[in-house]
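For this depiction, one protein chain was excluded, whereas all remaining protein chains were kept in their positions.
Labels run A, B and C following the written order; every chain starts at residue 1.
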Amino acid sequence: MECHNWLRLKRTVRFGDTDAAGVIQFHQLLRWCHEAYEESLERFGIGATEIFPRPEWSRGTPSDEQAAPDRSQPALTIALPIVHCSADFQRPLVCGDPLSISLQPRQLDPGGFEVIYRFACAGQTAAQGLTRHRAITIATRQGCGLPAAISTWLAASRPGAEMIQEPEQSQPAQA
Amino acid sequence: MECHNWLRLKRTVRFGDTDAAGVIQFHQLLRWCHEAYEESLERFGIGATEIFPRPEWSRGTPSDEQAAPDRSQPALTIALPIVHCSADFQRPLVCGDPLSISLQPRQLDPGGFEVIYRFACAGQTAAQGLTRHRAITIATRQGCGLPAAISTWLAASRPGAEMIQEPEQSQPAQA
Amino acid sequence: MECHNWLRLKRTVRFGDTDAAGVIQFHQLLRWCHEAYEESLERFGIGATEIFPRPEWSRGTPSDEQAAPDRSQPALTIALPIVHCSADFQRPLVCGDPLSISLQPRQLDPGGFEVIYRFACAGQTAAQGLTRHRAITIATRQGCGLPAAISTWLAASRPGAEMIQEPEQSQPAQA
Partner (left out) sequence: MECHNWLRLKRTVRFGDTDAAGVIQFHQLLRWCHEAYEESLERFGIGATEIFPRPEWSRGTPSDEQAAPDRSQPALTIALPIVHCSADFQRPLVCGDPLSISLQPRQLDPGGFEVIYRFACAGQTAAQGLTRHRAITIATRQGCGLPAAISTWLAASRPGAEMIQEPEQSQPAQA
C-alpha cells in the first residue's frame, strides 16, 4: 500500500486560487503540485536547504546564533529543474473545497524522476498533475545523477517499499 | 491573552514564493495574509460558502448527492472587498523558513474591519501585513453592515474576549 | 505562412516570474500561455466580454454612462475551461529575457480546441506550452459547441487560412 504519511497531503482551495468563472485557475494546480512535492520532502525528513537554492548570506554556520537552525548548509551543487509538466482537470474546484493530495514519485533514470499528483475532493478525483525533474550541476547546467536525499525519498516512496525497509529518514521533520 | 487557536497559524516559505534574489516576493506576503484570514474563519467555524462567492451551479441542495457536503448555501448578498492593504518587511525570508502568523482582527465601524498579520520566524518578527475590508451589497456595490458571522468572529477575536464568553462557534470546523 | 499579427506576441521575463534558482518558475509559463491566448483574441478583435465571465453588475447598458465602453454585454452562456495543459522546458529563462511567443490554435472537434505556444529567446526555442479547452454550457456544465467568435478565430488562424480569406474580424482591435 502507498499510505506513507509523506505521500498523503491536504490543502483547501483558497479564494485567491479562483478566477471570475468561480473555479480554480488551471495553473495554480501546478503551483500546488510543487508545494506538495516540497511538503512531501519535508515530512520525509529532507530539509529545504538540502534541495532548494538559497542566497549565500542565508547560509549560517553552526556558531552563527542569529541564523535559523536549518540554515547551516553548504552551497548546493545540484539543481532539479522541471523539464516537463502536465495537468488534467476532471471536476471543477471552488473556494473552500477540501482536497486530499496523493503523490506517486518515480525514478525514471539515473538523473531524472517524476511525480504524479492526484487531487481528490469528497472522494472523487478532481484533477491530476505531473512534474518531471532532471538533475543538473548548477555551475555547468550539465546533467548529473540525483542527489542522495532524493534517491532515498524515491526508494522509500515506491509501492511496497515500506514492507522491506523503513528508513530512519522517514520520520517527519515536523508534525 | 490573544492565543485563540484561530488567530495563531503556521506556514512554510515555499520555493515558488521566492524570486531570483533568493527571498520572498513582496506581494506573496499579501496573498499569505488573505489565506491566513480564510484559514482563521475556517478554524473559527465559518465555512467558505458563508463569506466567499461561488458559482451558482456549485450550490447544491440537501438532496443533491453529487454536491460536496458544504455546498448547500444560498447565493451571497454581501461581499467584503479589500479597500486598502499594506506590508512592512523587517527581515528577509528564504525557502523553507517556518513561519508563525498571528492575526489581530478589529472592527473599524459598522461596515468595515481590518486585520493585522504578524509573521515571525525563529522568534523574530520578519514582516507585518494589513488588510482593510468594507462590506458591500453585491447587487448594488453600496456599503452595508458586516455579515453576522464576521461580527461574531471579530467580537470573539478581541483581546480579552475569551474571558467573558467562549462562543460555540469557536470550535474549529476542522483539525 | 502563419505570421498573423494576432499569433505573434512579445513579453519580457519579469523579476516576479523567477525563483531562487534564478530562472522562471515553471507554472508561470502556463499563466503566460493563458495571457497570450487572451491577447491573441483581443488583437483579432474579440473582446474579453465575449469570452470571459464577468460579474453581473459590471455589464452596463448603452445608456449606462458610468460603465466602461466595452461592458455592455449580456451574460455569457458558454465557458471554455481548460481540461488539459502541459509544458516543456528546453532552456532556462532569466529576468529581463525578451520573449517572442508564437501561437498555433487548432480545433479538435465541434466542442474543443487546443493552442500550442512556442516561447523563443534570442532566436532559440526556450519552452513550449499547450492548453486544451472544452466548451460547456455554464448553467449545466454539459458539453456544447464552440462560441462563434472562437470558431472564426480558429478558422482564421489555420496555416494558409489568410490566402483563402481574410475575415474582417482579423483587424486588430488595438495596436
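Criterion: a contact is a pair of C-beta atoms (placed from the backbone, for glycine too) under 8 Å apart; a residue touches a chain by one contact, two chains touch by 3 or more.
It should be emphasised that the depicted structure is a prediction, and the values quoted were computed from it without experimental measurement.
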**Study point:** Contacting the left-out chain in the complete assembly, out of C:H4, C:R31 or C:R134
**Key:** C:R31
Study note, to complete from the structure: Checked against the full complex, the residue among B:W6, B:F52 or B:F113 that touches the missing chain is B:F52
Review point. Can you list where chain C touches the absent chain?
Key: 12, 14-16, 21-23, 31, 34-35, 38-39, 42, 47-49, 52-55, 58, 68-71, 92, 94-98, 121-122, 174
**Study point:** Hidden partner interface residues of chain A, rising order
**Key:** 15-16, 18-23, 25, 27, 55-57, 94-95, 138-141
**Study point:** Touching residues on chain B - with respect to the absent chain
**Key:** 20-23, 26-28, 30-31, 34, 52-55, 79, 81-89, 92, 131, 141
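Keep in mind that, in the parts below, only the chains that are shown with their structure count from here on.
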Review point. If you average the CA atoms of chain A and of chain C, how far apart do the two points sit, in angstrom?
Key: 30
Point to revise | Gap in Å, rounded to a whole number, between the CA centres of chain B and chain A | key: 26
Review point. Using mean CA coordinates as chain centres, what's the chain B-chain C distance in Å?
Key: 33
Study note, to complete from the structure: Where chain A touches two or more other chains simultaneously, the residues are 21-23, 31, 34, 52-55, 92
